[in-house]
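With one protein chain removed, the remaining protein chains of the complex are shown where they sit.
Chain naming follows the written order as A and B, and within any one chain the residues start at number 1.
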Amino acid sequence: MFEVIFLQFLNGLDKGSAYALIALGLTLVFGTLGVVNFAHGALFMLGAFCAVAFRYFLTLETVTVDPTKLSPWGQPVEVREPLVQAWFGDFGAWLVNYSVPVSLLVCIPVMLFVGIAMERGIIKHFYKRPHAEQILVTFGLAIVLGELVKAFFGPNPHPQPMPDTLRGAADIGSWLGMRAGVITYPWWRLVYFLFATAVIGAVFAFLQFTTFGMVVRAGMADRETVGILGINIDRRFTIMFGIAAIVAGMAGVMYTPLLPPNYTLGMDFLVISFVVVVVGGMGSLPGAIAAGFLLGILQSFASMTQVKAIIPGIDQIIIYLVAVVILLVRPRGLMGRRGVMEA
Amino acid sequence: MAKFITSRRTVLKGTGAGIAALSTPYFFSKGAWAQDFCNNPTGSTVTIGLNLPLTGTYAEEGADELKAYELAVKHLNGEGDGGLLNVLKPSALKGNGVLGKKVQFVTSDSQTLSDVARAGATRMIERDGAIMITGGSSSGEAIAVQSLCQELGVIFMAGLTHSNDTTGKDKRRYGFRHFFNAYQSGIAIAPVLKEAYGSDRRAYHLTADYTWGWTQEESIKAATEALGWETVATVRTPLGAADYSQYLTPVLNSGADVLILNHYGNDMVNSLTQAVQFGMRDRQANGKQFEVVVPLFSELMAKGAGESIKGIFGTSNWHWNLQDEGSQAFTKSFGAAYGSPPSQAAHTAYVQALLYADACERAGTFYPPEVIKALEGFEFDGMGNGKTLYRAEDHQCMKSVLVVRGNENPTSQFDVLDVVQEVGRDVTTYDPSIFGGELGDAEPVPTCS
Partner (left out) sequence: MTSFMSRKDFILFAGFTIVVLLLPILAAPFGAAYPDLLQRFMIYGIFAVGFNILFGLTGYLSFGHAAFFGVGSYAAMWSFKLLSINALPALIFAVIIAGLFALAIGYVSLRRSGIYFSILTLAFAQMSYNLAYSVLTPITNGETGLRMTLQDPRALDRLFFEASPGAPVPSIFGMSLSGWNGFYFTALFMIATFFLAMRINNSPFGMMLKGIKSNQNRMNYTGFNTRPYTLTAFVISGMLAGLAGALLVVTDPLAGAERMRWTASGEVVLMTILGGVGTLVGPVIGAMMIKYFENIFSSFNANVLNNFYSFLPDGVREVMVTISSKFVGEGWHLSLGLIFVLIVMFLPGGVMEGVRRIAASFNRRANGNKAEARVATAPAE
């Protein structure tokens, strides 16, 4: 029984990492700009497609048609030569192997650009407008981004292999002195957890220890006063939006080996990430992180057969049930402030 | 633009019908059928309605089916290379349309949602005058549209639907299915599993928590237990659960040595990918190699699962690599038109269109009860699945089923599956009464709108 519970705990941490990363970006945007961004899930999806696109270019092939041979469907056989290996040799092969982590480097500038374009192009006009309209315009934007990705990449999922060295599962049990093969957990999921912790740590450190972060935190607390002090808070907020987009995008890139992405990925994560943010308390960064892990762990345990035997169907509704209970018992979520988002 | 022209008949009906249609529905006796029934084609053309998921999760299957229907319509009208028209035996098709009328089609996007599928089918029947509805890529959708067609008196030729219920508990007189079902998957795959993995196995089922998942779990469980396998547990997973980790970890120490994934579409792509990452295929359990089985998958899903599908057993309705004359002809014809081999969804769609047309020719009329009679008990050959019978009792095709395996060394991006065995019709035939259900009557023919 111990190993089952321990594994479920690991699953919870792993799920929680993804939830926390998405909720983190969502809360950054809300805390700084005061905007409820329903397109945040779409940013996660765009990040994942950065990895897809990067790999697509890495695996481009030269196609030569061999007219002497016919395929079973009556077309001339195509002979394909991978380009990157031809140009870069072993380094090319290494790049293809490590395409997912390497595409993080691609994702950062792309997502920064997307984030800033979104903020300057659309979100900017909605600072003074009601939250309901912010929800609506970003919801529309999420539809458009999803459909654009579908138009380019098609509706089917795109599998992204992880690097060879990280394939398979780590035998955690044997580290703890147990029999081999009792507690094994995929390497990549462990990597994802570490990655999430690092990103969360970096964002907190950035806000805590840099002047930029200090100004932003001050702006989150009292935007007008900071503005009066002569600091261009708008510029910084725009950059914050870009950073939130990068966090969402990186979370998406690293998630691709676990879940082959397709264009609905954003919408799939949208509802859950909002529940996480609201449970944590709108505008509270520690709240978002805590709620992410809490919901991840609860969801894992609710899926156990033993639990489902007592309450049938609990794994289908646990997330929403927790949201309802927390919102009724603690009206502003776990760590929210009074008066936020209630108008 | 043709779409915007509404016939005068519809408009007149619209204005007057509110009062006029208070009268009780009147029935057409058999002698009068030549005159009027739902969408009796009067001009020089006949319209069929294609109800396909063009958006949503199964959009790729939908797109492939659409290509197949376009091809079928061309061939029926005598254009192109004629495709399977040349190999269907017996055939009443002449290549000049159906009953001398040129075939046209209208489409509708079902979004893989039952409500939308019904709305689309109704539009094509009420507005566009479709004589027959065909397509679809999920069982919920097929069953919903099939019962609608029964109410409106229009024949429905089902596309991709694998649930036992389509021609079992929810069968309808106006609905026909060429695709195989979960029960046949079970019968077909069991002997292959026995040969590959032995008869002393302990299986763990993960099942998508909805009707299709349940029927498949039931069928596969029955078939494997008949081999002597033991079922350790059957666990239900929510539909569309992106992360399956919390369902996969309990498998590891459960004492099972086979994992059976009763998932379809993206659910299957995700659960299989993740199962492989949990080291399921590198494990030893009970002194044997741990194995994963996916009872139903398609080429498109295999592509989505990528590396993970290699070496996994499953079943398919048809595969383009079959060597018989019909399969070859269809693959050539489809490949020439679109540059890629057809999927099993495309094949079943194409065959359904041809079979309907052929039945009309044999009946000599579009009158649905006569066409139904022509299809019921019809035995044909040459369409790629060997000798096939459209069984009268449940409108299910009895034919051979393929056991396939993820290709270890694909030679092209289309070459993702290997055909392991073609399981003959004598094996896959079963007693129609085991699923119950009632077809209902063909007559009196309901009148649409």
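Miscellaneous remarks
Criterion: a contact is a pair of C-beta atoms (placed from the backbone, for glycine too) under 8 Å apart; a residue touches a chain by one contact, two chains touch by 3 or more.
The model shown is predicted, which means the values in this text are computed figures rather than measured ones.
For the chain left out of this panel, the touching residue among B:N39, B:T57, B:T107 or B:Q277 is B:T107. Across A:L83, A:I239 or A:L321, the single residue that touches the chain missing here is A:L321. Contact with the chain not shown here comes from a single listed residue; of A:V275, A:I289 or A:A302, that residue is A:V275. On the side of chain B, the interface with the absent chain consists of residues 1-6, 10-11, 13-15, 17-18, 21-22, 24-25, 54-55, 59, 63, 66, 105-109, 113-116, 118-120, 122-123, 126-127, 138-140, 143-144, 147-148, 150-151, 165, 170, 209-212, 236, 238-239, 438, 440-441, 444, 446, 448-449, using the contact rule stated above. Although one chain is not shown, part of chain A still touches it, namely residues 36, 122, 125, 129, 131-133, 135-137, 139-141, 143-144, 146-148, 151, 267, 271, 274-275, 278, 282, 312-313, 316-317, 320-321, 323-324, 327-328, 331-332, 341-343.
The rule is simple: only the chains that are shown with their structure count from here on.
Between the CA-based centres of chain A and chain B the separation comes to 36 Å, rounded to the whole angstrom.
Chain B contributes residues 55-57, 59-60, 209, 233, 235, 237-238, 240, 242-243, 245-247, 249-250, 252-253, 266, 269-270, 273-274, 277-279, 282-284, 300, 303-308, 320-321, 328, 331-332, 334-336, 339-341, 412 to its touches with chain A in the complex. Of all residues in chain A, those touching chain B in their complex are 3-4, 7-8, 10-12, 14-15, 18, 71-75, 78, 150, 154-159, 161-162, 167-169, 181-182, 184-186, 188-189, 257-260, 262, 264-265, 268-269, 299-301, 303-305, 315-316.
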